[in-house]
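Apart from one protein chain that is not included, each protein chain of the complex appears where it belongs.
Coming up: chain A.
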Amino acid sequence: MSTTVSLNDAVEQEPERWESQDASTPLLEIKDLHIGFTTGQGVVQAVRGVDLNVYPGQSVAIVGESGSGKSTTAHAIIDLLPGTGKVTGGSIKFGGRELVGLGRRQTEDLRGREIGLVPQDPMSNLNPVWRVGTQIDEALVANGFQGDRAARKARVVELLGEAGLPDAEVRARQYPHEFSGGMRQRALIAIGLASRPKLLIADEPTSALDVTVQKKILDHLEGLTKELGTAVLFITHDLGLAAERAEHLVVMYKGKVVESGPARQILQDPQHEYTRRLVASAPSLASRRIQSAHERGKQTDEQLAAHADETAKAAPDVVVAKDLTKVFRLRGARPGTHTDFTAVDNISFTLPKGRTIALVGESGSGKSTAANMVLGLLEPTSGVVTINDQDMATMSGKQSFAMRRRVQPVFQNPYGSLDPMFSVFSSIEEPLRLHRVGDRKSREVRVRELLDMVSLPQATMRRFPNELSGGQRQRIAIARALALKPEVLVLDEAVSALDVLVQAQILTLLNDLQAELGLSYLFITHDLAVVRQIADLVAVMKDGSIVEHATTDEVFDNPQQEYTRDLLAAIPGASLEIGG
C-alpha cells in the first residue's frame, strides 16, 4: 500500500519532527464546521456541517464545483475568510489545538510556520514590484527564521532550488514578470514550504497552468512534501487530479460533504448519485470509458467501423484551411522598430461536413489565432481559408456578410460572451435582426425554437445574463450562434470554463445538435480529455505549427509525436485504472 509507505518514509527521514506528533492521531480535525457570509439578504451559509481529517504526512483532497464551499473550508483553517465570512459553528483542531476563535497573534504564528498555503493564481499572488527572492525572504522573516542576512539569502536560494528552479541564485534576483506561470507557481511553493509547515494547503495550485507544466509541478510538489513529511490538503475541481494526487477524498456540494473516503474506492465505486455523475462526467476519466466502448466496437462490429470510415470520406469538406500563416508585427525596443511574431506557421487542415475537428494546444500555440482566421476576424498573412469552396479573401463585402451566416463562434468566457445590457431575447434575436430575417413576430418564434433546442425554458428569454449560471449563458451563446442556421460552429474553448457536470451537459448538447442539424465543429481547446468526447479529427498545435494531425482514435491510441504523448500523459487521472 503506497500511502503507508510514503508515511513511513517521512517518519524515517525526519524522525525528530514527529516526536511530539503521533502519526495515528489526526493533524487536522474539522468537525461539523459551519461558515456563513453576511450579505444584504441576511446570513448565507456557505459551509454546512463539514467533517474532515488529515493525518500527518497524508495528502487529502477536497473536490467540488464552484460554489461548493471547498475553498471557504480551507481558508477557514488559517482564518483567511474573505469579506464578511465567519465560522458560525463547529471546530477546527490542528495538532490538538482549537483554531476557531484563536487570537490574531496566535493565528499569525500559525500561518506559514505550521500551515503553509499555495494560492491559486500565480499571476496575482506575487507582488510585481519586489524581487522573488525578497518575497521569500519576507516569508522567512515573518515566520521567525533564525539567522542573519547572509544565512537568509543562502536559505532563499536553497528553497528556490528545492522548488525546482534552476539557477536559483539568479532567479532570486529577478522580478515576477520575468517568470513564466509555472516558475511563479514554483516560487509560491517555495514560499509555502519556507518554514517547513506540517500542513500545506494547495488551493487549485495549477488550474491556471498548461497541463504539461501542471504535471511537472504536481510531481515535484508530491516528491517534496513526501520528503519533508508535510501533509497536503488539495483544493480542486478536478476529480482526476484529486484521485491521482491524494489518498483520501472529500467530495463537496453546496457546502456539504456528499461523499468521502479512500480516493481509489470513491473513484472506482462511487456510492452517492452525485459522485457517480461527477465520475462519469469528468472528461479525464470518461475518456477511458469511451475508449473501452470503442474497443468493444472493434471486436464486435468491424463492418460498422468500415462504414463510418466510408461516410467520412464521402462527406464534402466545409472548411479548408491551406498553408495558413499569421505574422503579428510587435513594437520593437526603440520607436519605429518592430519584430515579427509568427503566431500561426503554415498550417493546413480540413473540416468535413457534419464532423468535428479539434485544434489542441497549450497557451500560445496559435490555436485561437487560427480560429479567428476561419471566422474572418483576422486576415491571414498568407494562405487561404475556403468555406464551401469559396475563398474568403476574394469575397466582396456583400458576399462576406452573407458568409458570416454560415460560420458562427461560441467563446470561452460565459461571462463575457453575452452583452449584460441585452435580455436573452435581444441577444438571440440580434443576428436575425442584423441579417433582416423575418419580422418581429417570426423572429420571436425562432428565438423560442432556439431556446428549446438548447434545452432552456422559453421563459428564459425575458431574463438578463446576470441572472443565469455559466452553463446557461453558454447555452444562450450557442443558441445565438445557431440563430442564422450556420453550417460551421467555431467553438473556442467553449466548455473550458464550466464545471464538469455542466460541461458534460453542454458537450452532450453539442453532440445532439450536430447529429440533428448536420453541423460541423471547429473545436479549439487546451484539454485533450474533452477532445476524446467530441472530436472526430485532431490537430495538435505547438508554437504555431501542427505537429500531429490524425483521427481522434489514432492520436489517442497511437500518438506519433513525443509532444502528443506528453500531453496525453499529463491529463490528470490518465494513469488511473478505473474499475467497475
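Side notes on the structure shown:
We adopt the following convention: a contact is a pair of C-beta atoms (placed from the backbone, for glycine too) under 8 Å apart; a residue touches a chain by one contact, two chains touch by 3 or more; residues count from 1.
FYI, contacts and distances are computed from a predicted model.
Entry comment: the absent subunit's protein name, as recorded by UniProt, is "ABC transporter permease", drawn from "Cbb3-type cytochrome c oxidase subunit", "Heavy metal response regulator transcription factor", "ABC transporter permease" or "RnfABCDGE type electron transport complex subunit D".
From the options A:453, A:501, A:517 or A:550, the residue with contact to the unseen chain in the full assembly is A:501. One of A:119, A:229 or A:431 touches the chain omitted from the figure, and that residue is A:431. Among A:164, A:352 or A:409, only A:409 touches the chain that is left out of the view. Touching the missing chain, out of A:192, A:352 or A:471, is residue A:471. Taking the complete complex into account, residues 24, 26, 29, 51, 53, 55, 83-84, 248, 253-254, 256-262, 264-266, 268-269, 271-274, 277, 375-377, 400-401, 404, 407-409, 411-413, 416-421, 423, 427, 430-431, 434-435, 456-457, 459-460, 462-464, 466-469, 471-472, 477, 480-481, 484, 501-502, 505 of chain A touch the chain not shown.
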